[in-house]
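Note that one protein chain is taken out, while the other chains of the complex remain in position.
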Amino acid sequence: MGFLDYAPAPESASILSLRPEYGLFVDGEFVDGHGEPFVTISPATEERIAQVARADERDVDAAVAAARRAYERTWSRMSGTDRGKYLFRIARLVQERARELAVAESLDNGKPIRESRDVDIPLVAAWFFYYAGWADKLEYAGLGPRPRPLGVAAQVIPWNFPLLMAAWKIAPALAAGNTVVLKPAETTPLTALLLAEILQQADLPPGVVNILTGAGETGRTLVAHPGVDKVAFTGSTAVGRQIARAVAGTGRRLTLELGGKAANIVFDDAPLDEAVEGIVNGIFFNQGHVCCAGSRLLVQESIHDEVLDRLKRRLATLRLGDPLDKNTDIGAINSAEQLERIRELSAAGEQEGATRWSPECAIPDRGFWFAPTIFDGVTTSSRIAREEVFGPVLSVLTFRTLAEAVAKANNTPYGLSAGIWSEKGSRILAIADQLRAGVVWANTFNRFDPAAPFGGYKESGYGREGGRHGLHPYLSPSTLATPPAMIDTTGVTGSAATRASASARSAASGRGGKGNGK
Amino acid sequence: MTDSTQIALAPAERAVRLLGGDVTEAALRLQLEGLPGVDGVGLEQRAAALSTRSVKEASKRAALDAIIGLTDLTTLEGADTPGRVRSLAARAVRPDPSDPSTPPVAAVCVYGDMVPYAVDALKAAGARGDGTRGEGDGARGEGAPGDGARRAGVRIAAVATAFPSGRASMGVKLADVRDAVAAGADEIDMVIDRGAFLSGRFGEVFDEIVAVAEACRRRDGGRAHLKVILETGELATYDNVRRASWLAILAGADFIKTSTGKVSPAATLPVTLLMLEVVRDWRRLTGERIGVKPAGGIRSAKEAIRYLVAVAETVGEEWLDPELFRFGASSLLSDVVLQRQRMRSGHYSGADYVAID
Partner (left out) sequence: MTRLSVPKTYKLYIGGAFPRSESGRTYPVTGPKGEFLAHAASASRKDSRDAVVAARAAQPGWVGASAYNRGQVLYRIAEMLEGRAQQFTDEILAQRGGRRTLAAAEVESAIDAWVWYAGWADKYAQVAGNANPVAGPYFTLSTPEPTGVVAVVAPQDSALLGLVCVVAPAIVSGNAVVAVAAESAPLSAISLAEVLATSDLPPGVVNILTGAPAQIAPWLASHADVNALDLTGAGSLEWVDLEVAAAETLTRVRRPEPGVPPLTLERITALTEVKTVWHPKSTR
């Protein structure tokens, strides 16, 4: 046995005690759903984990009603300090149960325990900690002295970072004073249900957070529910579009965090070894199930061969297998459906003439797996350069000049993230300005922090999550500014004429002299 | 550019091959400054990621034995005596008297004046490989890695060139080296002139290494292996570590070594990883294999295993060979033996059950 054939190092699953069946979490209690229950499986083994309730219209009604009651009677009346304390409690409980949550996440999602343990769950706790501190400081959020919560937030989240996405959604909503109905993804409901237990342990008032499991139909019903004031969705651009249409005209506020096709741009003066790590982290982190994944490698022509060579050597050391093994780098693809999509797009890549390469990599017999894959010689018109694969598939394109790199990077309807690798500061800053993407990682990739806003341009959605900006989607601004000019802005209604009249009165007080023009 | 940069440097074989023609300081500088930069945060993150590897059971047993076989058991104290060196040598040969299956260490590492005592002690213990000392031929090619420690017994490494500061005249440094080689040292651990390096006098550093490599020749035509200590704790930046590594290799180093152990920080995983990346790139470029030796500060088996992981995942398992990788350590061996005992017996051992030097 060679040294690199590390003996199995499985994380103990015994830390996790699951119930055979889970209900919906409504008004502080687990209740039966009215829909046909479904089973959540481990994508690594296809074995059953637990049976989960499916929420139908009646359940959505009940959850929205519970959220409304909690909003009106409890949460919107509670002091920010106390709301914050609940969030701090949740953060602490997440830390206390971190290992258990990590195991559950890897089991249900298929992601390596190394990632759920070192990235997902610590960030979940951090997210609650961060927004806990905002709850009694909303007047400093930049929305005027008395920003108001919106009411009931309907939140629908994806399967790639199940608990982390729940935290991204719930923490700012609660800090701002809203109540929540959350629908986790069909294939990854488990950690949201464990979070429900944590909310009970934190003694969060009933109805402040309700969790409805189910599939797409449940989500559609929820976001279209008339009792909802705010809709937040993370997922595919196709579904985001449907939601935007459904919400049109309702007056409901909407934030969307959708797909991406990020360019990871490597210049000839890049710190090469770190760039290779960044490329690997950019596309193979979480099996590439990352909306901001660096799925398009744009490498300067002069170093293309060298980068590819280094990249291939590095990929050969990636370890694919049991998500619960601490040494696993690449876990399971989350579902058969997603695996099919990755296969289909990869086949298209080959048909379109790109050169496909994967390291030698044993694929387990059961479960859903896809070896890390590089497509070289990809053109900008290829499907694998334009469509989001959402899997461990990297498309390699080249460029010759900075202008070409920027043009190619921006040549996509998406605009979530981008990477730049160069040792030249002025170049990095200039390119960061020109990239049409909400997050630009320079000499790093896939970094997340509750203090740092995240979100897209163009078809990658709108609104930001994280940071001060992440509160804005959950608050109504109070009067923002009293302009120094002659215009009366205090009234919200009123015609131009009355406004003009007011300003005419002020005009009588006279204006100062004007400075020179340009 | 001053004229001095055009003066030819010592025509070290590797430098001539890579830089071509007359090796000048200007050419050397171009080469070193043309190396890709290192992003410190990214490097440290990669090192941290490698540190999360979980090495258990059979892998751990193998790793513990590997660590012992890769260790340069070191004593470099002003208070060293022949007695202490004899004791060290005895432990080098038999790190765990309670378990004869424990392999010997790769080498003992001592000051030059202690070499004769080490030679005697190892001979007495039958660990001098009946006279077949490790032969250095400088550049190693693609040949199969040999189990150096077992073939040659326990080697003797001597620190030289006015270790640890390196602050002495060239004549003194070379005399220091010749002395140790003549006394029977198989390996010379030299220090570079960090002052010259930091002030950009790369040619000076280069010539010095070439001269020391020359001084490593034995009368019988063989040559002591040359480990070049960069003293990375004084080089300030990772970019400097990368440049110094290249410089040492170009000048003829068989090994590049992190530290003297007398400066903090001594070996760190990121610095060692970076040096491993250099030898990986050198291998890719020339086919030659260069050794890496982290030294100082590695005290626990757990830490040492992280280095093994970094070696195996960066340059490949073939580097887990005393010809290509060493730990310079004094207290590491005790912890490894302790861990070995624990794995063998199934219960935790105690310090009193591990021999000291």
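Per-chain residue numbering starts at 1, and chain names A and B are given in the order in which the chains are listed.
Everything below uses one rule, namely that contacts are C-beta pairs under 8 Å (C-beta built on N, C-alpha and C of every residue); 3 or more make two chains touch, one makes a residue touch a chain.
Quantities reported herein were computed from a predicted structural model and do not represent experimental measurements.
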item: Contact residue for the chain not shown (choose from A:27, A:229, A:329 or A:459); value: A:459
item: Candidates A:16, A:170, A:442 or A:471 - the one touching the absent chain; value: A:442
item: Among A:4, A:244 or A:336, residue touching the chain not depicted; value: A:244
item: Contacts of chain B with the absent chain, listed as residue ranges; value: 38-42, 44, 236-238
item: Chain not shown, touching residues in chain A; value: 126, 142-143, 237, 240-241, 244-245, 248-249, 251, 256, 258, 413, 428, 432-433, 436-444, 447, 449, 451-455, 457-462, 464, 467-469, 477, 480-481, 483-487, 489-490, 492-497, 499-501, 503-504, 507, 514-515, 517-518
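The working rule: only the chains that are shown with their structure count from here on.
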item: Chain A residues within the chain B interface of the complex; value: 1-9, 114, 118, 269-274, 277-278, 309, 317, 326-327, 423, 443-444
item: Contact set on chain B toward chain A in their complex; value: 36-39, 41-43, 45-46, 52-60, 62-63, 66, 274, 277, 284, 308, 312-313, 317, 320
